[in-house]
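Each remark here refers to the structure printed beneath this line.
Apart from one protein chain that is not included, each protein chain of the complex appears where it belongs.
Per-chain numbering from 1; labels A and B assigned in written order.
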Amino acid sequence: MKQSKWWNVLIILTVIWMTAACSSNTTSSDVKEKDGKTVLRFATWDSGETLKIQQDIAKEFEKDNPNVKVQVEAYGDGFDQKLAASFGAKNPPDVMYMWDFSTYHQSLEPLDTFVDKDSSIKMDDFYEGLFNYSSVDGELYGMPAGFTTMVVYYNKKLFDQHNISYPKEGWTWDEFKGIAKKLTDKSKKQYGFGVTAEPDTYDLQGTVWSNGGSFVSEDGKKIDGYMNSPETIEAIQIYGDMVKEGTAVLTGGKNQQSGTDIFKAGKLGMYISGIWPLEGFKEAGIDVGTVAMPAFGSKPVKGLIASSAVSIAKDSKEKDLAWEFVKFYSSEKAIQMRTADLPVRKSVVEANNTAEDELYKPFYMMLENSSNTPAFLLNSNWNEINRNLSAAINAVMLGQDADELLNKAVEDSEKYVGQ
Amino acid sequence: MKHDLIVSTENISVQTKRKINWGRLAPYIFISPWIIGFLLFTLGPLLFSLFISFFDWPIVGEKTFVGFSNYATMFTDDPLFWHSLWVTVKFAMLFVPLNIIISLFLAILLNKKLKASSLFRTFFYVPSVISGVALAMIWGWVYNGEYGILNYFLSLAGIEGPDWLNNQRWALLAMVIASLWGQGTMMLIFLAGLKNIPKDLYEAAEIDGAGKVYCFFKITLPLLTPTLLFNLITTIISAFQQLTLALVLTGGGPLGSTYFYAMYVYENAFKYFKMGYSSANAWIMFLIVLFLTMLVFKSSSVWVYYENEVKNSK
């Protein structure tokens, strides 16, 4: 009895295995169906609604190119891992999202020759500053697709409750600190400002520049006297001090009660970020306003751009087609569809009156002042240096002294600078 | 069944010589799937990673041979190596014993005859089913200093809790607790081991008038040692490979207090793209864990009893 039962099980399992093997054959046959078409692989880190935008753009491209199938590959936050594996095995996607050009540029196809051949692309329609972010050593490796600058978000309801007038462009950090103090009400767990305990050092550069400091010299060859200059120290210390005074609350990283989450809960008066959380704030029912970053006294405010571009892999076998896609991706039509960040083409901004929208205006105001080059594009060893800098800044946010820590970070990083 | 056996006896007696050959080959045939799989899928990548550990390979660029310099750098010129190793050892020293004790305790509770025990078993196993980002979000919600649920409950009791994940002193402990929450696998293995202990042993002891404590130490624990050995070794390994939670929850902070060795390997590979260096890191970790495991394994001949041995010693 028992024995025959076992045999039955085995036979059933074998049958299932066979059918599964056959069904996996049928999945490979839909590759055949694609055979008539060329498959173009396009990798993105977008998720949710913004991923859908990418898929729609890909579909538009397929409409114009009926013999092409664009395979949108959504890696989410596993983006770098997946790219590393596929570049390592020389099997990368043809076209991919890119921002970290200093790390990846060796594996990317320079685009200058494509651009020169193609006048239809209208390079002067792009905001010039953006190309700076996708070039290494004077060569262009990515076409700008979208960008954002950093602004201050504020919760209008909290401002009204405390009878504080909304901040305006040209305000200063002293005013910022004063407002934060007024908005803070510990008994309600309500704070004027939220600071990430482990910020991306990239995001702080705008503040540092605005105070006349920077992380590295303009030629990228020196950090001593820059990363530990009094201006840099003062700018970083502001955040740490506000946490210490209790007018700012420490928030977690992306996955654990981030500043965005707490702002959505209506417990933060002000929060500094790019355009990403705007839709979420509105959805959460927060009456949100935006304003340009505050200034240090009379010093000019400097803006910081976070840009995303699309690039072509050097190992791609379909480079011409890939370029067609990249071109389409940075065309008016596609940029018009990208509603999750800011349009990179002036013509699109004009057509949509984006720059006139109250919420969007500050982003463009910051863009006009974004002439500084971020540190990672200046020094090819920035990753190593940044390891020490991040540790130092983390310690500052947790209440330690910026002066001492940044000096130590410089000392520890010196060996990487010259390389 | 008996009928079959008789038939095969006849076959064997006819071909005695072949049977001996088969007998010698039999174990290799049984383990052959693993050997083939090992040669096919594991050995190659493993040797490749050893090979690459003598190179400088930025993944996106070319490989250059650097000899032992990756290993030398690690030991002499990289404080993060020692730091992350120390963090991992601290974590393991807390996590391994706690994990064993708690999962054994829960397994013993669930081993009692109860009406709703199948429900409780499922409840205790629930945390093991949740994975990835959702897990990190759940713990972010629990641990946050201002808005977290843990401190909310503590405040109801009049205690002001720390900002768990932003506090150097508490963050590692918070990670230990979060990891312990997913102990379901170990608990189940213990439970299966407990169920495997013959009931007549307890009955005999009870007739002799032995107490509960005596039974636990003289019957349960010795007979559970094979399971214990398994859980001990796999827990040590998982403690040293601990990565996901740190990666999605703390990112190694605050101030590197949860910067596990696995995270160090991971970041060198996928954040700093130093594949050669990262392979060297990984090989050192591999050797450390291997050494520990062998130590436990060698010691097991002293404290692990397999049932046939127990019977023989009686």
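Note that a contact is a pair of C-beta atoms (placed from the backbone, for glycine too) under 8 Å apart; a residue touches a chain by one contact, two chains touch by 3 or more.
The rule is short, and it goes like this: contacts and distances are computed from a predicted model.
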Practice problem: Identify the UniProt protein name of the omitted chain, choosing among "Sugar ABC transporter permease", "Succinyl-CoA--3-ketoacid-CoA transferase", "Glutamate synthase domain-containing protein 1" or "Cytochrome (Ubi)quinol oxidase subunit III". | Solution: "Sugar ABC transporter permease"
Quiz item: Where does the absent chain make contact, in terms of the chains shown?
Solution: A, B
Quiz prompt | Residue, one of A:H105, A:K177 or A:K267, that touches the chain absent here | solution = A:K267
Self-check item: Sole contact to the chain not displayed, among A:K52, A:K221, A:K333 or A:K415
Solution: A:K52
Quiz item: Considering the whole complex, which of A:K82, A:H105 or A:K302 touches the chain not shown?
Solution: A:K82
Quiz item: On subunit A, what residues meet the omitted chain?
Solution: 2-3, 6, 13, 16-17, 20, 23-24, 27-28, 30, 41, 45-48, 50-52, 71-79, 81-82, 84-86, 88-89, 91, 93, 189, 254-255, 258, 261-262, 264-265, 267, 274, 276-277, 280, 283-285
Practice problem: Against the chain that's been left off, what residues of subunit B make contact? List them. | Solution: 1-2, 4-6, 8-9, 12, 19, 22-24, 26-31, 33-38, 40-42, 44-46, 48-49, 52, 59, 106, 109, 112, 114, 117-118, 120-134, 137-139, 141-142, 147, 149, 152, 181, 185, 188-189, 191-192, 195-196, 199, 223, 226-227, 229-230, 233-234, 237, 240-241, 262, 265-266, 269-270, 275, 278-279, 282-283, 285-286, 289-290, 293-294, 297, 306-308, 311
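FYI, only the chains that are shown with their structure count from here on.
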Quiz item: Tell me, which parts of subunit B touch subunit A in their complex?
Solution: 1, 58-61, 80, 133, 136-137, 139-141, 143-148, 163, 165-166, 168, 248-251, 253-256, 269-273, 275
Quiz item: Mind pulling up the subunit A residues that touch subunit B in the complex?
Solution: 2-3, 80-81, 84, 87-88, 103-104, 106-107, 189, 197-198, 249-250, 252-253, 255-257, 262, 265, 267, 383-384, 387, 391, 394-395, 398
